[in-house]
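All protein chains but one are shown in place.
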Amino acid sequence: MTLARPLATKLFPAATALAAALVLAGCTPATTTSDSGSPVTGGTLVYASGDAEPSCLDPHVGGNYPQALVASQYLETLYTKDADGKLIPWLAEDSTVSEDGLTRTVKIRGGISFTDGTALDAAAVKANFEHLLNPSTASSTGYLALGKIASMNAVDATTLELKLKAPDNSLLESFSMPWVAIESPTALARSQAENCAAPVGTGPFKVESWKKQDSVKLVRNAGYVLPDPKAGHAGTAYLDAITWRFIPEAATRYAALQAGEVQIIDNAQPDAIAAAEKNTAIKHLDAPRPGASNRIELNSSKAPFNDVKVREAFIHAVNVNASIDSLFFGTATRSYSPLSSVEPLAYSEESLFGYNPAKAGELLDAAGWGQRDSAGYRVKDGTRLSLTFPVSTSQSIPAEQSLFEQMQATAKESGIEIKIKLLDLSSWYGELFTNNYNLVSAPYTKVGPGVLSILFHSDSTVPAPSGYFANLSQVKDPSLDALLNTAGSTKDEAQRKDLYGQAQKKVLEGYYLLPLYNQQNHFLYSAKLKNVGATTAVATPTFFDTWLGN
Amino acid sequence: MSIPGPILPTAGSPLAVQKPHARRRDPSVARWLAARLPLIVSAVVLLFFALAAIAPFLLAPVDPLAINPAQAFSAPGAGHLLGTDESGRDIYSRIIHGARPSLLIGAAATAVGLGLALVLGTIAGFGGRWLDFGVGRVLEVLFALPGLLLALVFIALAGPGVSTTVIAVGLTTAPGYARMIRAQIIALRTSPMVEAATVLGRSRTRILTIHILPNALAPLAVLATLGLGQAILWAASLSFLGLGAPPPAPEWGTMLSSGRTYLSLAWWMTFFPGLAIVLVAAAATVLSRSLKSADGR
Partner (left out) sequence: MSTPAAASARPPGFSGSPVRWLLGKIGGGMFVLWAVATAIFFGIRMIPGDPAEAIMGGPGSQASAQALAAARAQYGLDQPLYRQYFGQLWHLATGDLGTSYSLKTPVAQVLGELIPPTLTLAVLALLVAWAMALLLAVLSTRSGALGSALGSGLEIVSAAVPHFWLASVLIMVFSTMLGWLPPVSTNTPAGLVLPVITLALPLAGFLGQVMRDTLMEAQRSAFALSARARGESEVGVLLRHSLRHAALPAIALSGWAIGSLLSGAVVVESIFARPGLGRALLTAVTSRDIPMVTGVALISAAAYVVIMALSELAERLADPRIGAS
């Protein structure tokens, strides 16, 4: 049962070339497979998710990826991304911004209603934004995205005017995220418990029922109107219904797919993907998430990483590529950028990140860590070169945890000690909030390069009342701040690209992070399922054009 | 998963009546060996793993932490006796070197559990009616709480790690042992020997320390060996939930848990650590049963 190892080495050289091309050109979020044969209407799709069951089906509340996955079926957004990765209006028709950038006007498409009969209009959108900005909704992602809105005014039925505190050129990108999806204002007026159980939207499916820990039942929206007629087939969805199940165990999930009990699974593990490649009955959808790449942040706020030489040394002391080769079976491509490869504005610099233990040794010696103790680790003034690395078991898949273990073993050769702490999510956040870490891997999914401000602006080191802060490498660089401020408010696309590129260069050359790969988002599905591949802007699959064959 | 241990028939049990007829002694050495075979095998198994715990490099000179990504997922064979894991580490070596942390966790957890149980059981058995009642109620509450809940809450309190695992498992197994010990002490307290001592005017402390405790400790050996296997299983389950010894420790439970991901790819990653756990737990059980029958109870 050993896997043919050449699979990985064969793919790798091709993969680097591809990655380079993708980075330069700005790749598509996912490939759409248009299967031949005429679509069959009917059937129930069973989707098995490996993520934790959401505690609320309304993505306004909280705002995490499992919510986005399921909400993408029954809610729609003002903007979305087309198959080429371009931002296009969806529930909105058009949008303009004033000269000074402080007033944004959004035109809402007419003729669309929510499944409870309420019409989609400017007042409805305003009600949604108010819901998101209301502290008692407890939105995190959506709240941040709309943070610069000062006031809103529904000028007429189809026009919404937003007054901003400061120019925000990532607003439309924010509008494309399921966490800012548009729900029926009538439904929003209900109690939170009611709305969490069955949110009402405009999507091709609607929520019928939710049996906790069992499944969510979605049925076809018989009154669905495709906002952009060119974007898909005419009429309603082919599928009768979708059953959304939660199967946290990877092996069980894959076994269920093989047994035909479910037709599509997410969070597919690398070895399952590799096995499925040989199985013609199972197909693979690779949809990397937008926003940041999957990276390790180096805490520059305290020793030993407050010294850039030590940061650089650490990066050269670990052999990420060898680990990715052996652990990911060719399903993950190495990233050298702070941004995901699906971001058109991603900037990468491979030359900074080579495995070079000799250079690491030189840098550490120069930084004063020339002595070693009896266990072989470097010491300086009696202190060992020791790095604490809290790892969240819910955010790092087993292959990634093994990758960290391999880094631990390789870093030891250069005299660096890494202490890995496996923690549950709450305890993991606890370590971060008390600044009790030197290394951490924290994914961040967001549409657009604006995520760079969230991750690297010095304002992001200020904790929220809960203790949360996003700038985990704790970069506090005034020149970087200035770059990010201008990049986030300029109306000139070329200037935006240039400034964000410079910001990424600064962050990479400061060795504040070690990019690993894209945020992995792999789906495996039965070959009976046709026309799979359409995704939202956050790489969640949608099934409007999908049909079940035999 | 907390096991109260084998049921020791108490002095008044209706079944502790007749001794079987004296067995005819068979002079054949083969027969003698066959009867003792399980005990011999168990003793050998336990000695092997004890040696692995004490001097692992003697049995497995290869470094258990040495990664070799090029050789990941190698099947058992020449090169690697029991195969390699996802980082190319030798599994045989990891099992041998993992004996110490695994057995230590098991032994320490059992010690904690028994220690706590000894205190509780003695107070209950020897301290008079009200103390007995009080401790009895405490024990009942501890029994009523699901073991895993106790362990989870404790780990959430103190953070995951070896010492936390040890204390958590000790806490969950203590109530069962406490009940055993209490029953034992009560039986001893009402025995003719102690009655005689009381009549002779010996102080309560003397009776407790000289007459009762030493005799109560004998069945403890039985419980301890049985508990060892259970403690290792508990610790393995906590590792499965991600709450055990931190990586890269070659602890059996952690190996079992991380190998599970690759079950269809590399069955040897779970089979051999699992086998080690089962062997130790089973051997400990057989040993404890032999001790019990030797004890005559």
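Letters A and B mark the chains in the order given here, with residues in each chain numbered from 1 onward.
Rule of thumb we're sticking to: contacts are C-beta pairs under 8 Å (C-beta built on N, C-alpha and C of every residue); 3 or more make two chains touch, one makes a residue touch a chain.
Because the structure is a prediction, the values reported are computed rather than measured.
Novice: Determine which one of B:40, B:55, B:153 or B:193 touches the chain that has been left out.
Specialist: Answer from the full complex: B:153 touches the omitted chain.
Novice: Would you indicate which residue among A:212, A:302 or A:491 is in contact with the undisplayed chain?
Specialist: Of the listed residues, the one touching the omitted chain is A:212.
Novice: From the list A:206, A:220, A:245 or A:421, which touches the chain that is not on show?
Specialist: That would be A:245, which touches the missing chain.
Novice: In the complete complex, which positions of subunit A touch the hidden chain?
Specialist: Output for subunit A: 48, 52, 55-56, 61-62, 135-136, 138, 140, 143-144, 192-193, 196-197, 211-214, 245-249, 251-253, 255-256, 258-259, 261-262, 424-426, 429-430, 433, 464-468.
Novice: Which residues does subunit B use to touch the chain missing from this display?
Specialist: Against the left-out chain, subunit B lists 1-4, 6-7, 9-12, 14-18, 20, 38, 137-138, 140-141, 143-149, 152-153, 156-157, 176, 183, 186-187, 229, 233, 236-237, 240-241, 253, 256-257, 260, 263-264, 270, 274, 277-278, 281-282, 285-286.
Assume only the chains that are shown with their structure count from here on.
Novice: Could you work out how far the Cα centre of subunit A sits from that of subunit B, in whole Å?
Specialist: About 45 Å, centre to centre.
Novice: So in the complex, the part of subunit A that touches subunit B is made up of which residues?
Specialist: Answer in residue numbers: 1-3, 250-251, 269, 271, 275, 322-323, 325-327, 393, 398-399, 401-402, 404-406, 408-410, 419-424, 426-427.
Novice: Looking at the complex, which residues from subunit B come into contact with subunit A?
Specialist: Subunit B residues touching subunit A: 65-67, 69-70, 72-75, 86-88, 156, 159-160, 242-243, 246-248, 258, 260-267.
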